[in-house]
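For chain A:
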Amino acid sequence: MMHGYLYLSIILFCLGIVGVVARRNVFTVFMSIELMLNAANLVFVTFARVHENIDGHVLAMMVMAVAAAEAALALAVVILLHKHKSKLDTNVFSLLKG
Partner candidate 1 sequence: MFADGLFIVFATLAVLGAVGLVLFRHPMNGAMSFVVTLISLAGLYALLSAKLIFALQLIVYAGAIMSLIVFIIMFLNIQPDDLPQEEMKLFYVLVSAIVVCPIGLLLAKIVKSLPVHSTAIMGNKFGGVKEVGLLLFRDWLIPFEIVSILLLVSLVGAVILAGKRGTTK
Partner candidate 2 sequence: MFEHVLSVIIFLPILAGLILLASPASRTIARFTGLVISLATLVLSLELYLRFEATGHLEFVEHISWIKSLGVSYSLGVDGISLFILMAGSVLLPLVYFVFGTKEKGYYANLLIVQGAMAGAICAADMILFYIFWEVMLLPVFFMLGLYGGPRRLPATLKITLYTIAGSLLMLAAIVYLGVSYHAQFNEWSFAMEKMAHLNLTGRVAAVAFFAFMIAFAVKIPLFPFHTWLPDAYTEAPAATTFVLSAVMAKIGVYGVIRFVVPVFDLEFARFAILLAYLGVIGMMYCGLAAITQKDFKRMLAFSSASHMGVIALGVFCMNIQALTGSIYQIVAHATSTGVLFLFAGILEERTNTRTIDDLGGIAAKAPVFALYFAIAMLASVGLPGTSGFIGEFMIVLGAIKFNTAIGVLAGTTLIIGVCYMLWMFQRVFFEKTSSRSEHFKELSFTEGLVFLPVILLIIVMGIYPHPFLSKITPSTALQFAPPASVVAQMPAANAQNYGLTIEQK
């Protein structure tokens, strides 16, 4: 049964990557990242159960805290960008072009 959880987390994680790479909508990209974090959380919790060691739960909590912090900051940035460009397209922001 353990394998099921792990395979699921792999699928979610890969979907998250696909979302980040394939989509241009800022929100979708952001939520795809959250998806990857959740996939990781699932692994933590699974292994915590498997080894019967609740350190994994603590780590999952930490990840949630980080996700919350990230959400706050990322959304602030999104608001800022929207103010500047009124666009939600990641392709608009290409200052890194060499």
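We adopt the following convention: a contact is a pair of C-beta atoms (placed from the backbone, for glycine too) under 8 Å apart; a residue touches a chain by one contact, two chains touch by 3 or more; residues count from 1.
Basis for inclusion: all candidates are chains of the complex that A comes from, given by their letters.
These figures come from a predicted structure and were not determined experimentally.
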Notebook entry, point to check: Looking at this complex, which candidate touches chain A: 1 or 2?
Noted result: 1
Next item on the list: Report the residues of chain A in contact with candidate 1 in the complex, numbered from low to high.
Entry: 1-8, 10-19, 21-28, 30-32, 34-35, 38, 41-42, 45-46, 48-50, 52, 54-55, 57-58, 60-62, 64-73, 75-80, 82-84, 86-91
